[in-house]
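Missing here: one protein chain of the complex. Every other protein chain is in place.
Naming follows writing order (A and B), and every chain is counted from residue 1.
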Amino acid sequence: MQLFGAYAVLLAFVLAVYAFVAGVVGHLRRRRRLIVSAERATLAVFPALTVAVLCLIGLIFRNDFTVAYIAEHSNRALPFYFKIAVLWSGQEGSLLFWSWLLSGYAFVVLLGGRLRPGRAADELSPKHAHRALVPLASVILAGVEVFFLALNNFAASAFASLPVGTPADGNGLNPLLQYSQMDIHPPLLYLGYVGFAVPFAFCLAALLKRYPGDRWIHITRRWTMVAWLFLTIGIVLGGLWAYKVLGWGGYWAWDPVENAAFLPWLTGTAFLHSVMMQEKRGMLKIWNVWLVFATFLLAIFGDFLTRSGLVSSVHAFAQSSIGGWFVIFLAIAVAVCLAAFFKNKDFLKSENPLESTASREAGFLFNNFVLLVAAFAILWGTLFPVISEWVEGQKISVGRVFFDRINVPIFLFLLFLTGVGPLLAWRRTSAASLKRNFLGPAILGAAVLALCLAMGWRDPYPLVCFALAAFVLAIVAMEFYRGARVLSRRSRRGLALSAVELTMRNTRRYGGYIIHVGIVLLAVGIAGSGFNQQTEGPMPYRAKLAVGPYTLTSLAYTQDDNANFSSEALIVRVDQGGREIATMYPSRRFYKASNQTQSMVADRSTLLSDLYLVYAGDDPETNQPILHAYWNPLIAWIWIGALVIGFGTIIALLPSRTAAARRENPPARVAETAEVAQV
Amino acid sequence: MTLLAAFACVFFTALAAWFVFAGDERLPEDSPAAARLRALRERKQAIYDNLRDLHFEFLAGKLAQPDYQRSRQMLETEAARVVREIQRCGEAS
Partner (left out) sequence: MQVRFASRPLRRISLALALLGLFTAGLRGDPVAERYHRLAAKLRCVCPCHQSMLSECSNMQCSARAQLDAAMVKLSQKVRSGDSDELILQAFVQEFGPEVLAAPPTHGFSLVVWIMPWVAAGLGLWALLAVLHYWRAQRPSAEPATAPAAPAGDGDPALARVQAEIARELGDWERRE
């Protein structure tokens, strides 16, 4: 199975190389047979890699420790649902996984975009127009795949044997990864990262082909949304994992690897907005192309950061030599982007000038500006340690303090824009329209601000955040209400039903608004950290500790043991206002295979606040257990906000009802045919 | 075991080669003229969509009357430009 797996990876590599070379030659020389065979080779990479991945999973489940990768990352006692996670928890396996996902994306794109044999070529209906790009896009995807498969084969093979002998048991999976979130967080994150290759491929293909029309931008937007959705959920799950597992009471540490995932998210978000300028008004084409390029390059760059050991991080893989490969690939990719751009720049001319600074167009420009400034600040802070080492010879660490201080104001401004943007009309908005739209929400925001001040809160950032949250929510609610009112007047149906219909008529806009609501909830959850409380103390029997509104009492101490780990837990009673409300069990585990100790957080989460307990270990002198207690207000809203974002994104990905109906029976086309006939 | 694996390898290689070279699909492509005409129609469609949207926002009460009139006029002019272009392309082809 080991040999066969290695063979499958090699076969996939050969196929990808063929697909790339034959595709390039075929497109340059316009040879249909070559292009078709290249497409088919791209398709075939996916089954080949699926076989390889299945082989690796089979080997993991068979506890075949002759395979170096498995000996290093798995062990016999590991429960089966974590054995799956072994696939992506080390460098080699996760690279294979990455290639497999990429081939899967290519597979889906190709299946959706090929014509059956014999169909006439110029039968492309408007709906299928983007298919003309698929052959070239698949070559570009194959090119990206060649790089990753080269790594899989020649730099980091998951199927390599140990140099000598076979150990009786493996070293085990890193205990930090033995959590259910870790079974889904990495795959989702990877789906996001890898997914940006698809819009990149379509965008580059359109540019190279100078493909007329805006279809390519629709398809690019669609795939960006898909990747963006996975990335968003992946990032938030990563935060959830950090929160529930790392035990420092927070969820986001501005760690280089977290930043690496955040960067393409920011540029991707910017693109999702600026793309509307191109679709609606034929503007900003050059900018959009570069946003797509940048998003893809940043995704690869993020992978590079995670894998090369350039910057230190808890999440990173062990230091390795594959950084050089990434640098070469990135250099080639940048060169290709630049060349394609300069060769075809004139193809990207804008069709319309901007008419007013008080217009939605201008709002999107500001949105893009803010998102890119944030992306730059984060990239800069992440790379600064490396820069300072070059310049000064000493590494300066740029941590949470820096990123918080720089980013909080930027994101508050973004939140403000999230409210303002949708109310500006396309083209121009007069003062009268502005007043009509903003007065109510602005008053509500001010009222919330006043209320917060009256509560005695003085920390400016959370205050501003709450006020802006109210402002944005009011605007979104108003948008839904006003739209629904128009529909309900016509149909005489209730407002709620009309709001649903409204959403389905223009999924994109109202899905977008739902996403904005999710962002607001997330922001509220983050602002809650301004009120965090934290304390720690020894907790012998009957000892008490106060945090937030709670009193904690240590009741007892238990121990447990199984094949994978042994554990000890504190039993803590939680009282609020003199009444017992819960019993919690913060514990610690000792994992036998990897010889590592791990604190298991106990977290009691409510909509208002979390009580978060960490059993930090025993005091060496007194042998008393030490407890860290955190009171984290509003954290649950971060996870809720993420769910709302996911829901909104799915809505925005659905086809709009009116658009779908029109496509089936396009009235405008009929009219045009008449026009043309008349002339 | 090794023999079996070797067989499997040969078999799959042959299968892959067959699959790659057996295809004879047409490519989804249209002539430059057709593509241009289609692009123009898309543009027109987009402008009509904008107009519908604008109208809806006006009905919802988001726009003052003069803003609406002005934008509608501009969009109509833009659409007329595209329609003329479509007519020209139709003549040419």
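We take it that a contact is a pair of C-beta atoms (placed from the backbone, for glycine too) under 8 Å apart; a residue touches a chain by one contact, two chains touch by 3 or more.
Just so it is clear, the structure is predicted and the values come from calculations on it, not from any experiment.
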Problem set entry | Shown chains touched by the chain that is not drawn here | A, B
For this session: Decide which residue listed in A:Y81, A:F154 or A:F376 touches the omitted chain of the complex.
Result: A:F376
For this session: Check each of A:N288, A:Q598 or A:S656 against the chain that is not shown and name the one that touches it.
Result: A:Q598
Problem set entry | Contact residue for the chain not shown (choose from A:G58, A:G440 or A:P538) | A:P538
Seminar exercise, completed: Touch with the missing chain holds, among A:D64, A:D255 or A:D603, for A:D255
Exercise. Of A:A8, A:I406 or A:V572, which residue touches the hidden chain?
Worked result: A:I406
Exercise. For subunit B, which residues reach the chain that was dropped from this view?
Worked result: 48, 51-52, 55, 70, 72-74, 76-77, 79-81, 83-84, 87
For this session: Could you please point out the subunit A residues that touch the chain left off the display?
Result: 176, 246-250, 253, 255, 312-314, 353-357, 362, 365-366, 369, 372-373, 376-377, 380-381, 384-385, 388, 391-392, 394-402, 405-406, 410, 487, 490-491, 535-538, 559, 561, 566-568, 588, 590, 597-599, 614, 616-622, 628, 667-668, 671, 675
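Keep this in mind: only the chains that are shown with their structure count from here on.
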Problem set entry | Geometric centre distance via CA averages, subunit B-subunit A, whole Å | 27
Problem set entry | subunit B partner contacts - residues on subunit A that touch it in the complex | 3-4, 7-8, 11, 15, 18, 32-33, 35-37, 39-41, 43-44, 48, 51, 113-122, 124, 126, 128-129, 131-132, 134-135, 211-215, 279-280, 282, 351-352, 355, 423, 425-430, 432-433, 436-437, 482-483, 485-486, 506, 659, 666, 668-669, 672, 675-676, 679
Seminar exercise, completed: subunit B contacts subunit A in the complex at 2, 5, 8-9, 12-13, 16, 19-32, 34-36, 38-39, 41-46, 48-50, 53-54, 56-57, 59-64, 66-67, 70-71, 74, 78, 83, 86-87, 90-91
